[in-house]
Every structure is written in C-alpha cells, then in structure tokens.
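Apart from one protein chain that is not included, each protein chain of the complex appears where it belongs.
Letters A and B mark the chains as written, and numbering starts fresh at 1 in each.
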Amino acid sequence: MHEKRSLPLEVLRYGLIVLVIGFFVFPIFWMVLTSLKPDDAIMVSPPRFLFTPTLENYRHAIEDKNFLFYIRNTLIISVISTVFVVILGSLAAYSFARYNVGDGHLLFFILSTKMMPAIAVILPFFLIFREVGKTGFGQFMHLGLDQHGALILSYVVFNLPFAIWLLVSFFQDIPRELEHSARLDGLSRLKVLRKVTLPLAAPGIAVTAVFTLIFCWNEFLFAYILTRKTASTVTVGVESFFTLQGILWGPVAAAATIAVAPMLVFVLAMQRYMVRGLTFGAVRG
Amino acid sequence: MTFSQAWDAGFKAILIYVGVVFGWLIFSERLFENQSVSVAVMNVVAAICAVAFFVRRRRYCIAERRAAEAEVASILAEI
C-alpha cells in the first residue's frame, strides 16, 4: 500500500503508539522498579520515581523465603512436561495432518478438551492423585499429591490439545512430495518421519515447545491445588508472600520479577517465530 | 451413511438429548405436580428429539450419496 502520508496523521500515529506501549509496558516496568526500592519508598503517596536502588528485596525473597527453590521446581516440571508434550504431540499431529486419522472427529475430540475449564476437573484430579500416590507405583513415579510427577502429568494432559492444534498446521505446510519420493526410495514410514519430516518441521516444533513451556511456567490452578510445599511452583510461591501483616510489596515485586524474568527473556528471543506460530496456518505466507 | 457421518450424527443426537433434559429441568418441570411424571415425559421428549434428529440426518446423507452417485453415473454415461 503506497498511499501518501500526511504529517499530522503520522504524528498522531506515533503518539498513539507511544500511549499503547506505555499501557502495556508500564505495569512490568513498575514491578521491576518497585522491586529495587527501599522499604520507605514503597508505601508512600505520591509514588516515588527517584530513590536509591537496593537489592534488599531480592535478598529477602531469595534468602529468607528461599524463592529459588520454587524456580527449581518450576524448571523441572515445565521442562519435562514440555518434552513429553512435544513428543506425543508431534506424533499425533503428524498422523492427523498426513493420514487424517479419525476423519476430523478425533481431532475435534482432542480440541474440545481444550475448552474444558481446569477447575471442572481439578477435584477428580486431586482425588485420583491422592489414591495413586498411596500405591507403590505412584510413589515410584512421584505421582502423589505435592509431588512433581502429578503436576507434570496434569500439564501434559492440559497442554497436548493446544500443541497438537499448532503442530497440525505446521505439518500441513510441509509438502508431501518429499515424503512420497523418500518412500519410493524404499525408506520405511518411521524413517521418513524421522529423517525427512521432523527436520523440516523443526521450527514449528520449536515454536510449540516455546508456547508449552510458557503455559507450564505460568500455570497457577493445578500448582495451587495439587502441591503444598515440596513441588510448589513460582506462581504459588509468589502467593506465599501474603502475610498476616499484609502484603510486603517490595519482596512481592522482587519475587514476581524473578518469576516472570525467564519467560520475558525467552519470549523476547523467540518473538519473531512465535508470531508465525500463533496464526495456526490461518495466515499463509 | 458412512461410519464417520453416523458418529457425527450420533454424537450430536446425544448432545440434543442432554440439552432437552437440561432445558426441561430449568423451564418445564415446575409445570408438573408429580415429579416422576415429569421425568418420564422429559425422557420421552428428549428421546424423540434425539431420534428425530438422527433419522433426519440419515435421510439427508443417503439422499446426498444418491445425488453424488447419479452425478457420477451421468458423467460415465456421457463418456
């Protein structure tokens, strides 16, 4: 589109963009700023922008509240969940995209489980894991309440539909001719999938992994209900800064910053690919 | 009717059945004095709705298949 641009309109456009950025970035900026404030600069009115920065809040969060413990849990749980989701999801999505398994009905079933509100199934999950945790197998697999396995399994179940949805669109973008000729060359189906299709789908699989990791990292409800202490994740950890004396905003801000920082950096690095991934193949090009 | 179509129609018929039950409990049950009569009538109505839907779907699919077959036949005849 090459319409002529008038100066006042352009000024208006950039003015609006500055406003938009302000609205979306300010809360995060304010969070980071608050985390660096000394106590006497937090609960004051009007809010103070100038102060001597301190790492005291971070010290409190990390040393007194042992916040890195939650980071460790979250890292273990979300990475393992992501690996499982990507493996199971890729196989299933490939089958949907290439062989149209179930003629759309299976895919509908899987996608419709994405509509399930987590809260509606959380009670059965809670009771199931409580029972399974008492068995020898459950203990071996850490599937009981407040254990990593239970949370990993829940995240795998709840992220698979979305991952499959995304992956199907990526697999559909890979031309079939390549696979076809590889098959004619005498490769088995599994070899074709491993040697031809998966390498071609790698960018799409990476995008799916990014999304799954973000969703697992940020998940709150399952972590809140299924864990108490040993397997708690960051989202639950931040809640623990509520004390009877009220909320200590400084440490909360520090903990919140630690909790969101990894994903912020991650998203910034992967931003370009994510946007392509988000359009689910509804956008060609 | 292929299996795939039957599956689709059956699934929707079940949803219609459940939907009628919900609708009945919300709106119609208060019109009945006897609860068991209400439940009996409800099940009958729901079953009729579900079966009616399924049968209509089936007819539609069969008609569609006939039309497609006729089309193929006419193309073959032309050749």
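The rule is short, and it goes like this: a residue touches a chain if its C-beta (ideal position, glycine included) is under 8 Å from a C-beta of that chain, and two chains touch if they have at least 3 such contacts.
Definition applied: contacts and distances are computed from a predicted model.
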item	value
The complex's invisible chain, by UniProt name, from "NADH-quinone oxidoreductase subunit D", "Carbohydrate ABC transporter permease", "Nucleoside recognition" or "Cytochrome aa3 subunit 2"	"Carbohydrate ABC transporter permease"
Option touching the unshown chain, where A:Leu16, A:Leu55, A:Leu178 or A:Ala202 are the choices	A:Leu16
Contact residue for the chain not shown (choose from A:Val168, A:Val196 or A:Leu226)	A:Val168
Sites on chain A contacted by the missing partner chain, in the whole complex	1-3, 13, 16-17, 20-21, 23-25, 27-28, 30-31, 34, 42-47, 88-89, 91-92, 94-104, 106-108, 110-121, 123-125, 127-128, 153-154, 156-157, 160-161, 164, 168-169, 172, 176, 179-180, 183-184, 188-189, 214, 217-221, 224-225, 234-235, 238-239, 247, 249, 252-253, 256, 259-260, 263-264, 266-268, 271, 274-276, 278-280, 282-285
Touch residues of chain B, complete complex, unshown partner	2, 4, 12, 15, 18-19, 22, 25-26, 29, 39, 64-65, 68-69, 72
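Quick note on the criterion: only the chains that are shown with their structure count from here on.
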item	value
Complex contacts: residues of chain B adjacent to chain A	4, 7-8, 11
Of all residues in chain A, those that touch chain B in their complex	103-105
